[in-house]
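What follows is a single structure, written as structure tokens, with notes after it.
Every protein chain except one is present and positioned as in the full complex.
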Amino acid sequence: MRRTTGELIIFWALPGVAIIWIAAFFLFPGFLPPMSPQWSAQKVAAFYVNHTSRVRYSMILFNWFCVALIPILMLIAERMRGMAHRTPILRYCVIGVAGAAPIAFLTATIFWLLAAFRPDRPPALTQLYNDLAWITFSCGVPFLVALCLFLAVAIYLDEQARPVFARWVGHFNLLIAIALVPAGFAGLTLTGPFAWNGFLSFWVKNVAIALWLVVMALVLGETIGRDRLAEQASA
Amino acid sequence: MTTTERDVSRASGEGLSEHVPGGRDIWFFVLFESLVFTSYFCVYLFNRTQHEQAFLLGQSHLLLWLGVLETIVLLSSSWAVARCVQHARAGRFERARREAFLTAGFGLVFLILKIVEWVRLIHMGDTFTSSQFFQYYFFLTAIHCVHLLVGFVVLGVLVYQLSGEKRRSQVTVETCATYWHSVDFFWVLIFALLYVVR
Amino acid sequence: MVENGFNKRLFGVWLILVAISLAYLGIDRAATHRGIPTASTVVTVGAICFAVVKVRIIMREFMEVRTAPRVLRLLTDFWVLLMAAAMLGVYLAGKAVA
Partner (left out) sequence: MKRPALLDDPKRELWLAWYATIGFYSLYTVVFFIITRTQPPGKPWYSPNQVVGWFAGRHEDLLIGFALIFILGGLSATSIALITYSIRRMTVSRAFAYSYLILYAVSAVPGFLFICVAMTVGAFRPDRNPEILRWIYDLGFLSFSGTMGVFLIGSLIWMLAILLDKNRVFPVWFGYLNLCNGLTEVVVAPSWIFHAGVFAWNGVIAWWINVAVFGLYTGAFILLLRNMILREDFGTGPMPDLPPEEGRGHMLAEFMAP
């Protein structure tokens, strides 16, 4: 029998982590509204001069906690052991992308923090850090897209009377994967819905990530409860 | 070399025909790695012909006799490991083990000579970045040295095989020896190309 | 005695290989003019040929290809020729270009 000890602690840490993420999101001065890629180098430099502290503290928070996604993804990977698969391939796929996905965000926070470290440097350099941060943050979705795809496939193939995750969770993951796709094109334009501050690349993408977390947390909570009951019954 | 007469082998290689020494797989490695090395050599030779004088000047800083000495040391290690294979085949594992240590000893002498040579050149101002010739010199000798270091691991496997009664596998012994010989003949080529070619 | 003869064979092989290596010292003298090395196609071709011959001897004798199946004997010989042809070909082509 699989051990579930401690899983509830990881699970209930999620709301706490989520609150920190939301706090960091609101604390960062460049998200509401998102900074425009059309800003001149001077304007970008002035932004970091004027908001140095808020950039630093919000990004330190993100730097600490973006990788808190990994334990959550590992809870999902553990649930996948119960799926009616003949091989652990899809679980390995999920583990394979679980590390890289938050590391992409971690890299973005490093560029933001660098931008705010010496805001009095030549504006072109601050703009470079700002671009690197935003492109990494916006376009750095390949591992999230793959994660949703792997989960969707895993759920579809979990053909048993009481599947680990309901079928609609598979559809939901597929939908989220599609919602994340436009963000990959954020480098192509400085304006419009695809730009990094645009409707698709910023709002749809980030709302999709938030929605995915909420929905998967609810589904996960239910499954963890079921697993614990099974463990108690067998004990 | 006084041990030669004592180590007279009763095992005759002639009797064992139609047998791939070390198995096919290690030969795949030897032949593949030979191709990779040949491609490096071709690049070197071509560039050499395009900058003949500069290469000759760089080459004049090498000590040919040191290269010859290194070659002889490595050839001796090959000879020792060849004897090791024959002793193992005849069931004389203690002697085979001694030959394996002798092989590693010669390998170590080669490594020390190599390091002495590198240090000498670096003191003379010839480094990886100092001239075209020494780019190739340090690249080829260093990548060969990496093969040599892997070879020490391989010899470790060989000694381990010969030490335990239950795990003595002649194929593995031959595989290890084949690897070591390939390190030897890669050096034979590198030596000719770096020290002698004009 | 077979056993004696056999070990002598390995020893002989080693002697030949060492002799070829020492012969390089002589070749080298031929291409050095007043302490300064000079370019020489003959020396280059000779050095490569000698090296390749040594490789073949190592393969045949030390690596026991001599008693291996025909396929491996042919394959290693082909490989030795391939390596020699590639190196000499590139060298001579480079000479022609330069």
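We just call them A, B and C in the order they show up, numbering each chain from 1.
Please note the rule applied: contacts are C-beta pairs under 8 Å (C-beta built on N, C-alpha and C of every residue); 3 or more make two chains touch, one makes a residue touch a chain.
Owing to the predicted nature of the structure, the values given are computational and were not obtained by experimental measurement.
Undergrad: Missing chain touches which shown chains?
TA: The chain that is not shown touches these displayed chains: A, B.
Undergrad: In the whole complex, not just what's shown, which of A:Ala23, A:Ala46 or A:Val153 touches the removed chain?
TA: A:Val153
Undergrad: So which of A:Ala46, A:Ile60, A:Met74 or A:Leu128 would be touching the chain we can't see?
TA: Final answer for the missing-chain contact: A:Leu128.
Undergrad: In the complete complex, the non-displayed chain touches which residues of chain A?
TA: Chain A touches the missing chain through residues 2-3, 37, 81-90, 92-93, 95-101, 103-104, 107, 124-125, 127-128, 131-132, 135-136, 139-147, 149-150, 153, 157-162, 181, 183-185, 187-188, 190.
Undergrad: Take the complete complex as the reference. Which residues in chain B touch the chain that isn't displayed?
TA: Contact residues on chain B toward the absent chain are 23-26, 28-29, 32-33, 36, 39-40, 43, 47, 128-129, 132, 135, 139, 143, 146-147, 150.
Quick note on the criterion: only the chains that are shown with their structure count from here on.
Undergrad: Just say which it is for the chain contacts: an open line, a closed ring, a star, complete, or other.
TA: Shape = other; not a path, cycle, star or full graph.
Undergrad: At what distance in angstrom does the C-alpha mean of chain C lie from that of chain A?
TA: 61
Undergrad: Please tell me the distance, in whole Å, between the geometric centres of chain B and chain C computed from their C-alpha atoms.
TA: Here chain B and chain C have centroids separated by 14 Å.
Undergrad: What's the distance between the Cα centroids of chain A and chain B, rounded to whole Å?
TA: Taking the mean C-alpha position of each chain, the two centres sit 52 Å apart.
Undergrad: Listing for chain B: what residues touch at least two other chains?
TA: none
Undergrad: Spell out, as numbers or ranges, the residues of chain C touching 2 or more other chains.
TA: None at all.
Undergrad: Residue numbers of chain B touching chain C in their complex, please.
TA: 4, 7-14, 16-21, 27, 31, 34, 38, 41-42, 45-50, 52-53, 56, 59-60, 64-65, 68, 71-72, 75-76, 78-79, 81-83, 85-86, 174, 177-178, 181-182, 184-185, 188-189, 191-193, 195-198
Undergrad: Taking the complex as given, what residues does chain C use to touch chain B?
TA: Result: residues 2-4, 6-7, 10-11, 13-14, 17-18, 21-22, 24-25, 27-28, 31, 36-40, 43-44, 47-48, 50-52, 54-55, 58-59, 61-69, 72, 75-76, 79, 82-83, 86-87, 90-91, 93-95, 97-98 of chain C touch chain B.
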